[in-house]
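The complex appears here minus one protein chain, its other protein chains still in place.
Chain lettering (A and B) follows the sequence in which the chains are written, and residue indices restart at 1 in each chain.
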Amino acid sequence: MAEPLEVQSLNSYYGSAQALFDVSLQVAPGEAVVLLGRNGAGKSTTLKSIMGLVPRREGRLRFGERDIAAMQAYRIARLGLGYVPEERRVFAALTVEENLLVGQKEQTKSGDGRTNPWSFERLFQLFPNLAELRGRLGGHISGGEQQMLTIARTLMGNPSLLLLDEPSEGLAPIIVQQLGAAIKELKDMGLSLLLSEQNLKFASAIGDRAYVLESGHVRFAGTVDQLLADEEGRRRWLSL
Amino acid sequence: MGFYVVQALTGLASASALFLAAAGLSIIFGVTRIVNFAHGVFYMLGAYMAWTLTSQFGDSVLGFWLALIVASLSIGVVGLLVELTVLRRIYQAPELFQLTATFGVFLILQDVTLAIWGPEDLLGPRAPMLDGSVTVLGHPLPSYDLALIVLGPLVLAGLWFLFYRTRWGALVRAATEDREMLGALGVNQRLLFSTVFFLGTALAAFGGAAQLPKGGADLLMGLNILASVFVVVVVGGMGSIPGAFLAALLIAQLNAFGILIFPQGTLVLMFLVMAVVLVIRPKGLLGKAEGASRIESRALIEAAYPAPGVWERSFWALAIAALALLPLAGDAFALVLTKDILLFVLLAASLHFLLGPGGLVSFGHAAFFGCGAYAAALLVTYAESSMVLALLLAPLLAGCVAIIVGWFCVRLSGVYFAMLTLAFAQVLWSIVFQWTSVTGGDDGLLGVWPDTWANDDTVFYYLVTVLAIGGILLLRQAVHSPFGFATRAGRDSMLRAEALGLHVKQVQHVAMVFAGALAGLAGALYAFSKGSAFPDYMGIEMSFDSLIAVMLGGVQSLLGPLFGAGLFSWAAHELSTLSYWRGILGLLIVVLVLAFPRGLAGIPAAFRAARERLA
Partner (left out) sequence: MTALLSADGLSKHFGGVIAVDAMSFEMAAGEMFAIIGPNGAGKSTCFNMLGGQLKPDSGRVSLAGEDITGMTSRALWGRGVGRAFQIAATFPSMTVCENLQVGLMRRYGRLWSILRSARKQYREEAEHLLRLVGLGEAADKLCGYLSYGDLKRVELALSLVNEPRLLLMDEPTAGMAPDERRALMDLVVRLARERECGVLFTEHDMDVVFGYADRILVMQSGRRIAEGPPDAIRDNRQVQAVYLGQDFSLEPVPGSVRGAA
């Protein structure tokens, strides 16, 4: 099964500017956790820090038994963390199929010995639109399709924990609904999820627990229901 | 008829070596985004290594071809070592720093080659079984050419298979778009980069090795092939392998036939073709229109050039006072050295206006320096002009050349702009070099001395100092002026600048003319200072020297480049008595770049950071 992610006192920096201050959070196996907060609160930086994609980070970062605090991104990915970036970052000059191929890791089994359940066919079941686009270039498909592709590409690497950065941003409402259904299906398969969102409605539909970030600090940690009940806090941190 | 067919076939044969080298450069650039100046030297090393190996094992067919392959692979390993020790540390550094570092590597390996194989040109061995010639339509064609003709398409097919039919190829193509994302997907970028660099250098080396029986090996072949390879890669489209193949064919044919029509001007012809192609198709023949390489906004913030403070004003006061008092020391050599340094600093400062505020990387800025020098020298030689008139007209003439060159160049951006400036500089250089009857060719123009009133060393020193410092201060004022803001606006965001009604290309064009005229002033003064004008004044090396000086100083700073240029010019003087001084210079450059990736201007910050880490 999936491994737990544990982040303790994470501090991240861009140059001399500190972006995160003592951020602590956990994701248990099979759990869906949402990171909420305004733009610039540090949601994306948190996900990038976990993935090893910020210039400098300090703190305790563990995935299962492994210390990932000093690890490079590619090794973290090989342990079973999958990262879906905010800007999608589909390889525009590669076909949809080649994009998926790139996501596939060399070894047939991932770090913790699970066999990879993902194949092109399995992914095309989850995201039916992609099947007919196999030969199209990544740059020639719509934004919604790119969002599907970038998730599918990450799944090819057989992650046990998926980090999703604002998956609903900039998508048509109807696409957001399809995406929500797909993400729920992944959760039902037993994947752990950590996703950042600005869309509380979308987040609360998927998440079990929530953290709220404000200017790099964790302001709230609790269940999604608790957050929904805390009107005062929602107004203060999320201006909702 | 037969003669022309044979000529075409010879062209095809020389296209192969060119294609191999160009493909290597293109692959490396695609993935690492580094324009690798050291590439030419790997081509040269391939030829030298192949010469050594074939002289041992080259008597049998198998031995000969194996020797070529082993030579290429071993130079590939040298490339790999360079990647591991130098490039790997600077992938995150600004583009210009990477250029500087690879040029440093170029200088080092050039001198290493000289140390190992000596200065003599080496004659290529004959390829066993292919040492004769075949008769085509009544004209002889070396059989080895046939082998070369087959080689090009063979390698092209192999590369196509590698890139479009293997997962490694898909990874490489993905890496050209987004390296970081590739890492987040579990791909070891370092390994990928190393393999790509190995492949790229091995291809260059193979190009050099393969042409050995045809052209031999010499120490100039690295720099020569570099210029041709840039042309091929740019004409073909940066990053496109089939494009490189097509362009190599085109350029090689052009050379083969151009030499019949216009034997002196093949170089000019080649660069003119490049200019025409780029103006019609700014991304090259098969290059894809990709978004202009975005400069990271954090890098731009560093290039903010705040208004001069107290520290800077006092620096200027001190510097001017010191320069004014220098003649009192009575050291004649110090005056000569200071003049040279000041003129080089003026050249570097004018280049910095393009690189920094303008965001325009020019590889050929020395062209305007040289134009200024030749304008002055020609005026004195043929019109018996006075020095004052020559000093007034030379910057104007250099500015006029910049109007023409700039008109073409500002249509392009990024790497393409850089390559086109290099191309024009080469065209101007070849005109000066080959038009012997007017310019004296390699012998230069002599007897360009100051007017009698300025003939005194001290008077001329003050003249140079006043004009050079005046020029430098004018450039600095321009950075803080409305026009300087307009250039920076165009650099920061073309989209926004245009939406605010700015004609960005026009602003860039004027910036080029302005910087070109001041470089011309430096050149004219230099000509009078030396009493002569030589083609070297506008050569690639001069352009690169000024580029490196600015880089060393730090583009994001205003004073840094002045220090960088001063230091560079001084070091060049000091070192030039040593036998391997270019190599030592290269080593210094590499060490400086690795130690201070933000330039000399970044040294205080680097020390502060180190102190904080210790505390």
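We adopt the following convention: a contact is a pair of C-beta atoms (placed from the backbone, for glycine too) under 8 Å apart; a residue touches a chain by one contact, two chains touch by 3 or more.
Computed from a predicted structure; not experimentally measured.
Only one of the listed residues, A:66, A:184 or A:217, touches the absent chain: A:184.
Residue A:31 is the one among A:31, A:98, A:165 or A:197 that touches the chain not shown.
Residues of subunit B in contact with the chain left out of this view: 297-298, 300-305, 307, 474, 477-478, 480-486, 488-489, 491-493, 495-503, 507, 510, 514.
In the full complex, the hidden chain is touched by subunit A at residues 28, 30-32, 38-40, 140-145, 169-177, 180-181, 184, 187, 198, 201-202, 204-206, 208-209, 223-225, 228, 238-240.
Methods note: only the chains that are shown with their structure count from here on.
Chain centres here are Cα averages; for subunit A and subunit B they lie 44 Å apart.
Contact residues of subunit B toward subunit A in the complex are 167, 170-171, 173-174, 176-178, 180-189, 288, 298.
Listing the residues of subunit A that touch subunit B in their complex gives 14-15, 51, 53, 72-74, 77-78, 83, 85, 89, 91-94, 98-99, 101-105, 153-154, 157.
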